[in-house]
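A single protein chain has been omitted; all remaining protein chains appear in their positions.
Order as written gives the chain letters A and B; numbering starts at 1 within each chain.
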Amino acid sequence: MSPTPPLPIPLKEIAARFGGELLGDSGVRITQVAPLETAEPLHLSFLAHAKFRRLLAGTRAGALIVGREARDLTTLPRIVCDNPYAYFARVSAWLNPLPAVRPGIDPAAVVHPAARVAATAYIGPLASIGCGVSVAEGASVGAGCILEEGVRVGTGTRLYPRVVVYRDCILGARGIVHSGAVIGADGFGLAPDDGQWLKIPQVGRVVIGDDVEIGANTTIDRGTMGDTIIEDGVKLDNQIQVGHNVRIGAHTAIAGCAGIAGSALIGRHCTIGGGAMILGHLEIADRVHIAAGTLVTKSVRQAGAYAGAYPFEEQRKWRRNAVQLRRLDTLARTVALLERRLEQLERTRG
Amino acid sequence: MSPTPPLPIPLKEIAARFGGELLGDSGVRITQVAPLETAEPLHLSFLAHAKFRRLLAGTRAGALIVGREARDLTTLPRIVCDNPYAYFARVSAWLNPLPAVRPGIDPAAVVHPAARVAATAYIGPLASIGCGVSVAEGASVGAGCILEEGVRVGTGTRLYPRVVVYRDCILGARGIVHSGAVIGADGFGLAPDDGQWLKIPQVGRVVIGDDVEIGANTTIDRGTMGDTIIEDGVKLDNQIQVGHNVRIGAHTAIAGCAGIAGSALIGRHCTIGGGAMILGHLEIADRVHIAAGTLVTKSVRQAGAYAGAYPFEEQRKWRRNAVQLRRLDTLARTVALLERRLEQLERTRG
Partner (left out) sequence: MSPTPPLPIPLKEIAARFGGELLGDSGVRITQVAPLETAEPLHLSFLAHAKFRRLLAGTRAGALIVGREARDLTTLPRIVCDNPYAYFARVSAWLNPLPAVRPGIDPAAVVHPAARVAATAYIGPLASIGCGVSVAEGASVGAGCILEEGVRVGTGTRLYPRVVVYRDCILGARGIVHSGAVIGADGFGLAPDDGQWLKIPQVGRVVIGDDVEIGANTTIDRGTMGDTIIEDGVKLDNQIQVGHNVRIGAHTAIAGCAGIAGSALIGRHCTIGGGAMILGHLEIADRVHIAAGTLVTKSVRQAGAYAGAYPFEEQRKWRRNAVQLRRLDTLARTVALLERRLEQLERTRG
């Protein structure tokens, strides 16, 4: 974690550090990043897409990050680059580093004597660290977190307050886990037996790769037999449910409130929209993009964009259309019949 | 918090306190409120809508609260008023006050020396209160809550056990936050960069107005740049996700499991049904009512009621209709063609 640079910074210093073509006054001084609408003269702003160019006229930003196609849309001091949004992300991360991890174990933490906490790691107050847990160098376990026996937390990974990780689950390096996340609870494995449900023991683990972010109150269940696997670079928003034995491929991003049912296999570089549900035992190919609110009921073998939400409208119109939706099969058969009767008429006319 | 009144209470005392026209025996004695179906002779019940009048015949309630239109639907002792449900809410709040806040800091709490806790506020056991936090008069922070550095809790606000508030977020006065809520976690801000995701630092806050209630396990993300804002009088149910830089207008109520994506602006006096999803960067006008299960994919500029859920039915019927839904565009084109062929026939006949 590099410390915040001394502020303000001349724009040329940013260009020197992060690259790009600098146009205009290279000495303009910057203290922070900000969106076009709210930027002030000491702020560096960005134009992520040319479609937002109408915002350029009104901005008070002192300088801009723009794409090549927007090179000449402004006369403000600017850095021209291939991916202005990524450039902005890098500058913002430099200007706004996370607070450094303070090494040490808070005296109000409860740490099992057989846990191994690296010298540069932090354990917050009221955290509970079980037998055989290992917390690697530079990792941070926030206040009130509970790591059951055998959990491993990788180098530099940060757990915000009140995360629970069940026994034997593994978190990779440089991860972020937000408050209220529960990693490794039992999957929903039940065998029907004479009108009742028998619980299937959930003896697998959750194994999480490097550079994974997990949102607040997201839950990832342990495998029934074998593991639930979250590959490197996966990003999960808040309130997501990931069932037992799911595998989420590297660099896939999933938005809030989505649910992935047990044993679904999600490819790499996918995006899944908010509130989407993927049913169990399906396979989703790499580079599949599922729109918000979609229920995925069968495997998706081809990369591409998929959707399936009911288009919203005024309630009274919705009611009329929805009534007809319940008769759609009948309507389709009526149309097929009309077509045959019309052909008949056309023939008799001929 | 007024103490519970001495019980039982004569009905006339209730009418004197809360108003309305008292009809029938004004001395009937009341100990509690109850619904019509389960009320007993010492209970005060209410008829919220005339459509429930069929329940009047069977009720054992000792007295009723009714609207003007239901004035003569019963001979039971009754208070006639404009809004019987609100009247009932007020009487119930009087008869069932929350337990008084016990001032003081539990010895098992961990409070930073630079936190300011008002003399009349309560901090529960195993709570963690960070540097620079302020907890105002009469506020209550339940067991296991974690307030990171710089958080402010307004006068009389109650946090139930195990709420997390990230650094620098602000809660107004007279609020209620239920267990498991997470306020101020990072928004889901990611810039795609060569097949991977760069994290955008989330440097804004969550700023919550007065008289706001937040349900169990609801999450409200901090702003990326600038704040996420929840205005006065907003009511959020459980398991709701509110993304970064959202603004929710005053007195809007949102039901459980709803999701509001980043930068959506929700108006005042709106209602949003359970499980509804509002996509990001949309604007919803004041007094918009979104039905449960609706996915809102574009801005709503007009007050009114909107809906968009698939109408459920028996699964075998659903399957037949859903198959046709995937062919609806083709069906519509077939119908347009039939129409033209029919016109042709009609012309040749003429």
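The working rule: a contact is a pair of C-beta atoms (placed from the backbone, for glycine too) under 8 Å apart; a residue touches a chain by one contact, two chains touch by 3 or more.
Computed from a predicted structure; not experimentally measured.
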Identify the residue among B:187, B:226 or B:275 that touches the chain left out of the display. B:275
Among A:13, A:137, A:186 or A:283, contact with the omitted chain is made only by A:186
Please identify which residue in B:154, B:233 or B:262 touches the non-displayed chain. B:233
For subunit A, residues touching the missing partner are 110, 126, 128, 144, 146, 148, 162, 164, 166, 180, 182, 185-186, 188, 190-193, 195-201, 203, 217, 219, 221, 225-226, 239, 241, 243, 257, 259, 261, 275, 277, 279, 289-291, 294-297, 304-311, 313, 317, 320-321, 323-325, 327-328, 331, 334-335, 338, 341-342, 345, 348-349
Sites on subunit B contacted by the missing partner chain, in the whole complex: 33-35, 38, 83, 85-86, 88-90, 92-93, 95-96, 98, 106, 108, 124-126, 142-144, 160-162, 176, 178-180, 211, 213, 215-217, 233, 235, 237-239, 251, 253, 255-257, 269, 274-275, 292-293, 309-316, 318-319, 322-323, 325-329, 331-332, 335, 338-339, 342, 345-346, 349
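Assume only the chains that are shown with their structure count from here on.
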Taking the mean of the CA coordinates per chain, how far is subunit A from subunit B in Å? 26
